[in-house]
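With one protein chain withheld, the remaining protein chains of the complex are depicted in position.
== chain A ==
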Amino acid sequence: MTDDAATKRWFTQEVLPLERDLVRFIARHCRDGADIADVRQEVYERALTGARADALRSTRAYLFTIARHVLIDRARRAKIVSFEQIADIDTVDWDHDAFAQDRHMTARDELRRAMLGLEQLPPRCREVVRLRKVEGLSIRETADRMGVSHHTIERQLTLGLRALANFMLGGEGRISRPRARSTAAREAER
């Protein structure tokens, strides 16, 4: 990669708007749902490694070809290889809407989706994200306003940021805890 800024621009403007379709494609060929995020990440890494923005004709075709390779590699690495699985991946179903309309959201779509994503967060997390995004408060100010520790706000904001960003990219926008949250939850219930 020679020019980071150009690569970044290509990645955010050309690749990320395809994420929703890409994830759907991965999900169709991924037996284990938990793997989807890992496959997506690997596809992006390979896409960035091989990216020569000027030489690319169709980002969509490029991205889905990589996705197919990643999925096939993973299937081969798996202990039990199902022949249909690989054959399935090869039935190229990604280009049925190769000429799909521009996937970029309009400003109004974006606001509507952002409000929806915010609404889906748990109450406390939502308030922390709202104070950051809407009121522009810092962590310190938010901690003072809500009467909880700096650490708690930072953690909630990190979780909320991930959930909202994922939602904006077409995901479900669920909170994904960094550590096994259930242990803490079980402790609290005891």
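Assorted remarks:
Everything that follows uses one rule, which is that a residue touches a chain if its C-beta (ideal position, glycine included) is under 8 Å from a C-beta of that chain, and two chains touch if they have at least 3 such contacts; residues count from 1.
In this section, contacts and distances are computed from a predicted model.
Per its UniProt entry, the chain excluded from the display bears the name "FecR domain-containing protein", taken from "FecR domain-containing protein", "Xanthine dehydrogenase molybdenum binding subunit apoprotein", "ABC transporter permease" or "Acyl carrier protein". Although one chain is not drawn, the whole complex shows that of A:Arg60, A:Arg74 or A:Arg132 it is A:Arg132 that touches it.
Remark: the residues of chain A touching the chain excluded from display are 1, 4, 8, 11-12, 16, 19, 34-35, 37-38, 40-41, 44-45, 47-49, 105, 107, 110-111, 113-115, 117-118, 123-124, 127, 130, 132-136, 138-140, 144, 146-149, 152, 154, 157-159, 161-162, 164-169, 176, 178-179, 188-190.
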